[in-house]
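First up is the structure itself, then whatever we jot down about it.
As you look at this complex, bear in mind that one protein chain is not there, while each of the others sits in place.
This part shows subunit A:
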Amino acid sequence: MLVLVLDSSTPAVTAALAEITAHAVAPRGERSVVDARAHGELLAPQVSEVLAEAGARPADLAAVVAGVGPGPFTGLRVGLVTAASMGQVLGIPTYGVPSLDAIGHAATHPRSGAAPEAGPVLAATDARRREIYWAVYDLAGERLAGPEVDTPAAVAERARELGVRVAVGEGARRYADILELPLRAGLDYPPPYALAELAAERVRAGAPGDQLTPLYLRRPDAVAAAGRKPVLQ
């Protein structure tokens, strides 16, 4: 079953195709460009390109898998509305996967045959405003804490409490000096095949699709209107 995988929760704007069979998830092409300010421009052409490269048409898709964040709001919505609109036209299910789970899953289930990590893993991405989105995973890739948004200092403390041994993700890299954890390189952003693997059981089972709800973790910046200032002095 051919699935489209989208993630726009980080500066990496990602579209990929994966073939989900009874026992495996096989890559069928990927486009990922790191540009924090161009999610809206980049994503749709990338979808078009991966389809063309695979010799596939939209109607060949069996499902859309989307990273639901957490991530900066404006970019995150691009991926989710693209997934939702394509799913609606094609009459296929859309499955949401927390984007940090994909980083945690990839760290604990390396594809390359590299040894998995030795203890709980902190996955973190940049939340701007000097904060990070984070979650902690055990060696099986199960989430132990998060996703939440906090200052790097607060995350460092939680990570110590949870016995975290290694950190992954661009948020961990950016604040490595504060987190004081060994950093695993090469896993800055949610890998699309990890997203596909995390949705694979639902795809195979033909489970009902999700309404793709973003993990915003922050409320909109807005304050209720206060009293009006008088004009007369």
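One rule holds in what follows: a contact is a pair of C-beta atoms (placed from the backbone, for glycine too) under 8 Å apart; a residue touches a chain by one contact, two chains touch by 3 or more; residues count from 1.
One rule holds for everything that comes next: contacts and distances are computed from a predicted model.
Visitor: Could you check which of "3-isopropylmalate dehydratase large subunit", "C-type cytochrome biogenesis protein CcsB", "Molybdopterin synthase sulfur carrier subunit" or "tRNA N6-adenosine threonylcarbamoyltransferase" matches the UniProt name for the chain that's left out?
Guide: In UniProt, the chain that is not shown appears as "tRNA N6-adenosine threonylcarbamoyltransferase".
Visitor: Thinking of the whole complex, not just what is shown, which of A:Ala16, A:Ala84 or A:Ala123 touches the missing chain?
Guide: Among A:Ala16, A:Ala84 or A:Ala123, only A:Ala84 touches the chain that is not shown.
Visitor: Considering the whole complex rather than only what is displayed, give the residues of subunit A touching the chain that is not shown.
Guide: 39-45, 47-48, 57-58, 73-74, 77-78, 80-86, 88-90, 214, 216, 220-225, 228, 230-232
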